[in-house]
Every structure is written in structure tokens, then in C-alpha cells.
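All protein chains of the complex are present and in place, except for one that has been dropped.
Chain IDs A and B follow the sequence of writing; residue 1 opens each chain.
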Amino acid sequence: MADLSFNTVRTPDLDGFSTLHHADGLTTIRLADPADRLAIWCEDAARNDVATALGLALPDTLNSGTDTDNGCVLRVGPEEYLAIRRPARNDWHLLEQQDFGDKIVSLTDVSHRNIAFILDGPNAAWLIASGCPQDVRDPAFPVGKASRTLFGKAEIILWRTGHHRWVIEIWRSFAPYLADHLTAALNDPAIRRISD
Amino acid sequence: MLLIHCPVCGEDRPETEFTYAGEAHIARPSNPDTLSDADWAQFLFYRTNPRGIHAERWRHTHGCGRFFNALRDSVSDKFIQTYPAGTPRPATAKPENAQ
Partner (left out) sequence: MSDFRIPGRGMVDPGQPCTLVFDGKRYDGLAGDSVASALLANGVHLVGRSYKYHRPRGILSAGSEEPNALIAQDRGDGRFDPNSRATMQELYDGLECQSQNRFPSLAHDIGAINDLAAPLFSAGFYYKTFMWPKSAWRKLYEPVIRRMAGLGKAPDAPDPDHYSTRYHHCDVLIAGGGVAGLASALAAADSGADVVLCDEHAVWGGSLCGNQTDIIDGLSAQDWIAGTIADLQSRANVLLLPRTTCYAYYAQNYLGLCERLSDHVRHPDTTTPRQRLWQIRARRVILATGALERPLVFPGNDRPGVMLASAARICLDRYGVLVGRKIVIFAAEDSAYGTALELASVGAKVTIVDLRPETAIAPDPLHACRKADIPVLAGHVMTGTKGRLRITQASICAHQDGVFGPERHLACDAMLMAGGWTPTLHLYSQSRGKVVWDPERKIFIPGPPVQDEQSVGAARGTLGLQDTLAESFAAGLASGRAAIGGRKGRKRVIIATETAERGTGFLGAVPLPHAKIHARAFVDFQHDVTSKDIKLAVREGFHSIEHVKRYTTTGMATDQGKTSNMHGLAIAAHQLGKDIPAVGLTTFRQPYTPVTFGALVGYHQDALFDPRRKTPTHDRAVALGAVFEPVGLWLRALYFPKGTETRHQAVHRECLATRQSVGLFDASTLGKIEIVGPDAATFMELLYTNPWQKLPVGRCRYGVMLREDGFVFDDGVVARLAPNRFHVTTTTGGAPRVLAHMEDYLQTEFPHLKLRLTSTTEQWATLAINGPRARDVVAKIVDDIDVSAHALPHMAARCGHVLGGIPARLFRISFTGETGFEINVPAAYGAALWDALMLAGAEFGITPYGTETMHVLRAEKGYIITGQDTDGTVTPIDAGLGWAIGKAKRDFVGKRSLARPDIIATERRKHLVGLKTLDPMIVLQEGAQIVLDPNQPIPMTMSGHVTSAYHSPVLGRSIALALVENGHNRMGETVFIPMPDTVIRAEICSTVFYDPTGERLNG
């Protein structure tokens, strides 16, 4: 029988992906652990219903994320959210059957759609700026902000979870491209002084 | 790369996050079957293509995903104003380059 743990096969090109280290000795790029993911669409009137069903609060502000021990929810559109939960329990597809009556609610299990990378360290923002055109400095991109955007030629969700800590969510088949791009960026010696 | 103000996000975002989607304020007729061939052709094919301020549709595809409208000066290529889809075209001053 197949191994039901999500660690078996992520995607061919990321088999054996090991943490990348920046020359500064502090900044790392690693693959996030497998997670449950739920694509949520819900009109404002249904936010409470969904939060109850999910057991997680939905962020009030567009382009922001909540981060709790029970899971995270990113609000990437006015009615669009992505819930993420680690470790994975593999049961969010059951929520698809929940009835929300006449309200606009759409819950879809997309646990396997995305793969996440975690960039940690003082040069993380420098690495992101190798491919993402957004201003990732404070205050344009404060801690807690989450935004769909582009990295090179791939769409990502960029989420700043700490002063020097960033999460990139990307569709599975684009993940090797992102990993290659970040690896290439690592080879560009950072010339920006680490000020803090 | 231009910065485009997404009225939904309330932020200036890089142009590559957006997709152009044609002229704004052309509503699909609610009952196409009742339209004459000429009227249907008018809806389907005819656009204003002005020299100056153009009301157009954009989508923040690689952002919040929402369609919105923009007034853009087709001469200077400058965005004058963006506004949510479904709201009327705002009154504006003349484009900068109007003679």
C-alpha cells in the first residue's frame, strides 16, 4: 500500500532538496513541511460561519495573514483566503461537503497544489528582490503582510512572517523553477550591508 | 515598469501583476437574442480608441485577482485614476497633453 505520509514524493525535481545557505552564514532557504491547505472563497456575511467550520479566525485586512499554533489564514483577495495548517491532518477535503446554504462560500482542498519555501535570515529580502518586483522594505511590506505577486515568471504568494522571515507559497510544478531561481540568486554576492 | 494603483488593494503595484482587459463600461446586453445584427456587432466589435483619456478594464491578476477600471491617458500613457468595477466613470479634467 502507498505511504500516506506526504513526505514520500513532493515533486520530482525537489526530491532531496536540502536547505540552501547564503554566504552570510545566517540566511537559509528551506522547504516547508507538508501542510493542509484550503482554498476559501467567502462573502463577508459568511466569514463567521467559515471561521467556525475551520476553527481558525479569518484576517480582517486584505493582503495580510494570521499566524496561530492551530493554523494560518492568508487573505489574498477581498473574498479569497488560503488556510494553511501544519502538521497536515489530511482531512480538510471533508469540509468541502459542508453546507453553507445560500451564502457564497467555496471551500476546496488544495493541500497538494502548493509547495512552500521559508526564507530566513538578514539577506532573505535581498534574495526575494532578485525576482519579485514589489517593494519588500518596511513599511511597504510589514511583518504580517501576505500578497499574491510574481517571482520571475512564476506567480507566488509572498508572506512576511517575521522581520527576517518570509514564506513563499507556489504552485507545485513551479516550485523547482523557484528553487533554481533562488539558488542562482544565492550565487550573487550580497553587497548590501546587514544593518540589523 | 509602471506602477498601477489597485483600488481594491489600495496599493501601487508593479505593472506585471496586472492584465489589460479592453475598454470599460461596455455592458453585455442582458438579452442578446433581441438585438439586431447591427446592434450586436456594435457591442461585439466597436470600441472608441480615443486619443486622450481612455476608460479601460484591468485585472490585478497576480494580486487580489479583481477586475477594476482605470482612466488612462493614451497619449502620455499615464494612469489618471483607478476605480472599482461596476462604478461609473469619474468626471475628470482634460488630459495633460490635450491641445
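Assume contacts are C-beta pairs under 8 Å (C-beta built on N, C-alpha and C of every residue); 3 or more make two chains touch, one makes a residue touch a chain.
These numbers come from a predicted model, not from an experiment.
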item	value
Absent-chain contact - pick from A:T19, A:N48, A:T68 or A:S173	A:S173
Identified contact with the non-displayed chain, of A:V110, A:A124 or A:L158	A:V110
Absent-chain interface as seen on subunit A, which is shown	1-4, 6, 8-13, 15, 34, 39, 41, 79-80, 93, 96-97, 101-114, 129-135, 137, 140, 152-154, 171-174, 176-177, 180-181, 184-185, 187-189, 191-193, 195
Positions on subunit B where the hidden chain makes contact	1-3, 19, 21, 27-28, 31-33, 35, 37, 40-41, 44, 57, 59, 61, 65-67, 76-78, 85-86
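Just so we're on the same page, only the chains that are shown with their structure count from here on.
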item	value
CA centroid of subunit A to CA centroid of subunit B, Å	31
Contact footprint of subunit B on subunit A as seen in their complex	62-63, 76-78, 80, 133-134, 147-150, 155
In the complex, subunit B residues that touch subunit A	1, 8-11, 13-14, 16-17, 62-66
